[in-house]
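This is the structure I want to talk about, given as structure tokens.
In this view, the complex is presented without one of its protein chains, the others remaining in place.
Up next is subunit A:
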Amino acid sequence: MRTAVTLVLLAVAVLLQAAVVNRLPLDWGPGPDLVLAAVVAVALTAGPAAAAGCGFAAGLALDALPPAAHELGRGALILCLAAYLLSLFKRNTGAFAGESSSSLPTVVGAVAATAFGVGLGHAFLGLAVGDPRIGLVSAVLNTCVGTLLTALVSPLVTLPLLRVRTAFTDEEFATVQGPTSPEGW
């Protein structure tokens, strides 16, 4: 049930990003990344493997949808790694545990940190595959603007998704913190 709801909401986020956010005539470049904000919510409530799979799927879906701005797989690779690292970090340090896990500053902070990392990841990967669009100035500017906008939308995307996932917790062990990952989502 929880898995199904999450997948539906992720699909909605991907479609909203592709059809609504990308439609906005933003003159400065990047817009808010709803998909990233949604994946953070999953990563904060799932095991590393599940988070990585989720990030991969969402990133790949966004890559495949028009416009074809870069190669297929770039977004999938970065979002997969970002979700995995965030989930691992959360599990092994015990951060975001208990009451504070769904408080506004924590969530916004997690989204902003992830968005910044993903922005840098895209800049590095772009440089690595020889994308001539990426320069130092544009990379810094796009990463910062993108991070800011994504952090701004996170209370509207990440927080509700976190609440939904917490409400649909149907396993007893979902809140157990430990190095072993429970099966499923």
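In the analysis below, contacts are C-beta pairs under 8 Å (C-beta built on N, C-alpha and C of every residue); 3 or more make two chains touch, one makes a residue touch a chain; residues count from 1.
In the analysis below, contacts and distances are computed from a predicted model.
A single chain of the complex does not appear, and UniProt lists its protein name as "Cell shape-determining protein MreC", one of "ABC transporter permease", "Binding-protein-dependent transport systems inner membrane component", "Cell shape-determining protein MreC" or "Cytochrome aa3 subunit 2". Remark: the omitted chain is touched by one listed residue; of A:L65, A:A113 or A:L152 this is A:L65. Only one residue from A:L9, A:A38 or A:A52 touches the chain missing from this view: A:A52.
Against the chain not displayed here, subunit A makes contact via residues 15, 17-31, 33, 35, 47-49, 52-53, 56, 59-77, 80-81, 84-85, 88-89, 92-93, 119, 122, 126, 129, 131-134, 138, 142, 145-146, 179-181.
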